Each structure stands twice: as structure tokens, then as C-alpha cells.
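Okay, here's the structure, questions in a sec.
With one protein chain held back, the other chains of the complex are shown just where they sit.
To keep things simple, chains are lettered A, B and C as they appear, and every chain counts its residues starting from 1.
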Amino acid sequence: MVANINEIQSAAAALLNEGKVKLVLGYRVRGNDRVPAFVTQADQVGCLAYDSACTQNLAAYLRKGEVRSRMPLAVVARPEVMRSLMLLTAESQIAEGQVTVLAVDEQGFHGVLDLAGTAKLLNEQYARIAPDSSLMEQLAKIEAMTPQERSAFWSEQFEPCTRCYACRAACPGCFCERCIVEMNTPQWISTAAESHGNFAWHMIRAFHQAGRCVECGACQDACPQGIPLMLLNHFIAREVEREFDARNGYDPQAEPVIGSWKQDDKQEYIR
Amino acid sequence: MSNLYQPTVMRIASARDEAPEIRTFRLEFTDDQYKQDFYKKYRVGMFGLYGLPGAGESTFCVASPPTRTDYIECTFRRTGRVTAALQDREAGQTITFRGPYGNSFPIDQWKGRNIIFIAGGIALPPVRSVIWNVLDRRSEFGKVTIVYGARTVADLVYKDELAQWEAMDDVELITTVDPGGETADWKGKIGFVPTVVKDSAPSPEDCVAVVCGPPIMIKFTLPVLTDLGFAAGDIFTTLENRMKCGIGKCGRCNVGSLYVCKDGPVFTVEQVGKMPQGDL
Amino acid sequence: MTQATTQTETKAEGFEPRIVAFVCNWCTYAGADLAGTSRLQYAPHVRIVKLPCTGRIDPLFILKAYEGGADAVLVSGCHPGDCHYTSGNYHARRRWTIFRRLLSLAGVEEGRLFFSWVSAAEGQKFADLINDVTAQVKAAGPFKHNPARRQAW
Partner (left out) sequence: MKTLEATKLADLAAALTAAGYRVIAPCQRGDQVHLECYQAGKTLRADVIPVNSAKDALFPRSEVIGRYRFEGNEFETVPVAPQAGKTVLLAVRPCDAAALAPLDAVFNWDYKDEFYNAHRDATTVVALACTAADDQCFCTSVGGSPDSTANADAVLRPADGGKRFILESLTDKGQAIAAAGQAVLTEGQAQADPPAQVAPAFDSAAVTAWAKDGFDSPLWKELSLACMGCGACAYTCPTCHCFDIQDEATRREGVRLRNWDACGFGLFTKHAGGHNPRHDQASRWRQRVMHKFAYFPERFEMLACTGCGRCGRLCGNGMSIREVCSQIEQAAQAGVK
């Protein structure tokens, strides 16, 4: 548990007492697990906890009707979650005044911020979040494979997918009212848990993360089948930065990466 | 044991447009065995799954009565992938069918009693099969009253049959359209179905009511019938839950412990009242 | 020499590739038309799917082509600045840039996915492009490791 957990609790209590928020979204301890906590009364703040095991991205709740109806609310947010909030602001899913941030990281609590303040903190303190080095190593290994090997590698990874869409449900960036996989006139992506449907689903899910993924890891944690989604996500984020010099979730006014353009975007591969 | 999901192939004998986006198919069996099995089981109120390979299956009632044994009919609105694909089929082409499934209106128990049919919009088809079944056995029943309403004159379905019922001496037909939905030559009533039922004040004396329509119509018609003195056990309706299998497996139509596809779709208002209302 | 040998080995006898081309109506399709009316010879392996604009070419279309067994996909539209709808091709270019990299990671290598700008005046460029793409795909052989391919039901 972070050392100044009391400060998170008292900040949450103050927000609730002053009527600034109707709900505090945070974490609580349950056995060996950390699970989301929905605190609506100042006298319940004692359950709020935070440590490095709190990996869920609570920003994903902001598209749930039952949670949105309790805005304004406060979210206990580590840097990745703050980035999700910036992204949701840029994508017009939330606005200043609806969400207050209780900023945390592994060192502890860093104060109560509005969305503008969160943007400032992110860019000053967390401008560079180093990606997991083992992820980069694995990716390098895959990229060194032949196309045949890469194809076989991913077929094996996608094989156990049951299409429960837990990856989508856990992701704050997946805020579409109706997902492309549920569009049926025509049915673009097979809903059957078979090789071609699974491949199409994972390609399109990853592609739709271009400009959105903040690499919080919630999708991979949520996947019951252990599919290494973060390899795809990290790859996409890396390419987006390399090609368009864009890093997702740092600018609440950013234009969407896919959906905007520059005249001098690279095109060396186009004949 | 055989494949329950294997449909039979039906030929479209004729197709006609009833109203904007609403179409009726008259279907002939291409498999005699299936036809025989169908008529052994079929009673009014039952439904089937109509489909087109490549598009899927949709659930609608069988809109023709079991007293018509040369064909079955279905009437449906274009709302999604399957209904659109089905509506694009023409006479002479084929579609698939599985059924009949579900329970039925207990019309044998209604012998000698008066019956009032109340329907709104696209919900006339499930009622129509009962109406024709009753009319085909006219002498067994008492007074027959039909109240049918739609938003506009154009939205009324089975216009020819409305004229036939109108012309029958032993049937009282009341048609109505919502205010603003009338045309210059409209001769029926203008007003919402619940109001029209209230104004016509049918007697609950030895009478059963069959009510089918959009939820909003049902919601406002039931209190009218109750006020008139109809018992909840004498008012029948059908539930139109979403279904996939039609045979009590897929779990989609569950309301409480009921499978609407097996225990329904026909329920009395008394039965509906005991269901968890939030799941309807 | 080694590379040449491998290519001959993987290349099926009498292999006629199936190539799906998604093109825009205003430039590349007109360019293809010009190639035709100018009686330019080009390989017959390309099945053209015409769309109003490259902006309409969803990555799903590309996946669908591979799903159906395409050996390669070609996507082509108006040169930058020439889009009939002002910016459709700029939008498309961003998508392609990412999506082709993703497909490459998944096992769809460069020689299975081609992009080009062909204007209405470039009948010759279109013919050359098709000939070159066809030759490359022929040399590469059937797309046996196509990860998107629909398996038999």
C-alpha cells in the first residue's frame, strides 16, 4: 500500500462532503485481489486502497450508463489512467467538470486535479513512461521472424480466443456505442470463434487502438485466455509515434490520429 | 434424434405489400412429410422461424389459421438484416422455415363465448390467424368484435380482409387511425386504440379479449379492459421476446423461469402480471 | 542464386494469382479505363473493386479480400492534392501507414499488399503497375501462410 493512502481517503471524503462529486471510483482490497470500489458516502472512504497491484483502468467505467449518471465523479488515477482521461476528453467523451482526478503513482498520492491540471502533471512528470522491456524484446523477436513464422505465431495466439470481448470491455478507448464486430449489415467480422473471425477481430481491435491505446494493460489482464494483446498494442503505439510523432493521451485537445492528416505524412511505400 | 435446427424449404406462392415496409408471404411446403407434421402440431398463436441461408432466421407468428391447409402465411416488417433479405424474395423463390413452436390460444375453451380482438399496427397478424380460425368455425362462438388501429391509413395491414370483415353481418369491425393519420375518404374512427375501446365499451359478460400491439398500446388498453370488468385471466396477449432457437435452449427469451418460446408466446394478462416486469 | 532457387521451389506450377484491387472512382479507375481505351496490355489477374474514394476503403475490405483467398491486395487512388473529395486520400494514407505495418507483423509481408497513386491520365502507369505487381506475386507463389484465410467449414 502506498504510504500516504490516508491522504487519498481524506481527499475523497472532502470531495464527497463538499458535494463536488457524487461518486469516487477507486480500488479496494479483497483477499489477495484489488477490485474497483464505488464510494458514494464520505464515511466509506476507509476502504480506498492503492498499490501497484491496482491495475484495472477505471476510466473504462466512464462509458457505463450507470456510472455516467453519477457524474460529477472522481477517479483514482495512475499515469496511464490519467492518459485515458486525456484521450476521452480529446474524443469528446468527457468534459471538464465531470471528472476530478485523484492522482496517484507507485510513490503515492499527488493531489486532487481537474482535467487541465492533469494534463499539466502528465506532461511535466510522466512525459515518458518507459514501455515494459520484455515486451520490446518479444516484439523484436517476432519482427525478426519470417512472414510464415509470424503468421503461425499469431494463429496460435488467437486460437484460444472465445470472443468474449473482455478486452474490449476493459478498455476505456473502446467507447463505441456499437462495435464494428456487432454490425451485421453486412457482417464484416465473423462472430464465430474460428481462425478467420479471430484474426479479423484482433487485427481490427488493434487497428482501432491506433491513436488511442495508452498501454495500460487492462485488456490483456482481462483476457481469460491469456492472449498477448499488449504486443499488438505496443506495436501500434510505437508505429503511431514513429510515423506521426503522436503519443496518445497527453493532449486533451489532440485531434484523433486516425481521422486527421498532414500533407507531408510519410508515404515512401506508395508507388 | 434429428437436427432440430434443420429448416424445411418453403416456396413463396405469392407475395404482397401490406403497408410501407410490411409484406406478406403465402408459403407452400415443398416437403410433404414436414407439412403433415406441421399440421399435426399447429394451433393458432404458434410461431415459426423464417429464414434465408446466408442472412439468418427471424421469428414471426404463423398468420394463417390451421383451418387453411394449403399454405401458411406470414406478415412482417423490414427491420434488420434477416427481414430485409426475406422481403427481397419474390413469388416463386424459396425461403426456409422451422416450426410450429410455442403454445397457442385455447380457443376450444372459448366455445360459446363472445370474443373481442384488439390489435394495433403490425400486431394484427398474430390476431388475424385467431380471427380466421374463429370465423372458419363461426357457429361455435358468440359475438365477434374486432378493434384494429394503426398510426395512419397507409399503415393498416390486410386491407382486403378488413373489407371482408366489415361486410360480414356477424362480425363487428371497428377500425381507427391515430389523429393526423386519416385520409380525406377515411370512414373509420380517429383516435388511439385504448380510447376507441373505452368508447365502444364492450361487455365483459362471457367475453374473452385478445390484445396484441406495441407495448405502449397494451399498457393503456389493459386498464380500460379492467375498468370494463374483464378478468385478467380472460385477457390474452402474446409476448414478442427476441429468440434464436425457438425450442427452449438458447436462453434469449427467458423471463423469469419461463421460456417464452416454449411456455408462450400466448399468455393471459394474469400470467404476465406474475412475471418479473422489469424483464418484459 | 539461393534466393532464386527458393522462389522457384515455392512457386506452384502454372500459378495464376488472384489479386484484388480497391481503387477510387475518380483517378485510378479512370486511369484503368484509359489503359483499356489506349489498348495497353496488362496482366489479367487483377479484380478491380471500384469505390467512390480511397477514404471509403476500410481496412476491413483488405481483410475480407485475404479472407476470401486473395494472393495479394492492391489499393490505389488519387495523388495527394487531387482527391475529388479534397482530403479522402490523405485520411486513407494515415490508415494504410499503420494497417500495413500491423498486417506485416501478423504475417502479411510487403509483397502481398501494394499501394499506389494513379491519376486519370496515367494509363501507362496503371498498366505497368499491374504488370509489376502481378509479376511479383507470381514470383512469390500462392499465399499459403495467409493468416486471414477462411478455413473450410
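Everything that follows uses one rule, which is that a contact is a pair of C-beta atoms (placed from the backbone, for glycine too) under 8 Å apart; a residue touches a chain by one contact, two chains touch by 3 or more.
As the structure is a prediction and not an experimental result, all values here were calculated from the model.
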Shown chains that the omitted chain touches within the full complex: A, B, C
Absent chain, residues of subunit C that touch it: 68, 150, 153
Touching residues on subunit B - with respect to the absent chain: 1-7, 9, 52-58, 79-80, 83, 93-94, 96, 215, 240-242, 244-245, 247-252, 254-257, 262, 276, 278-280
For subunit A, residues in touch with the removed chain: 30-33, 35-36, 38, 55-56, 60-61, 64-67, 160, 162-170, 178, 182, 187, 190-194, 218, 221-226
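FYI, only the chains that are shown with their structure count from here on.
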Chain contact graph, described as a line, ring, star, complete graph or other shape: line
CA centroid of subunit A to CA centroid of subunit C, Å: 34
Whole-Å gap separating subunit B and subunit C, where each centre is the average of the chain's CA atoms: 52
Shared-contact residues (touching 2 or more other chains) in subunit B: none
Residues of subunit C whose C-beta touches two or more other chains: none
Of subunit A, residues touching subunit C in the complex: 142-143, 147-155, 180, 188-189, 194-196, 199-200, 203-204, 206-207, 210, 232, 235-236, 239-240, 243-244, 257-263, 265-267, 269-271
Interface residues, subunit C side, partner subunit A - complex: 59-60, 63-64, 67, 80-81, 87, 90-91, 93-110, 114-117, 129, 144-151
Complex contact set, residues of subunit A against subunit B: 184-185, 187
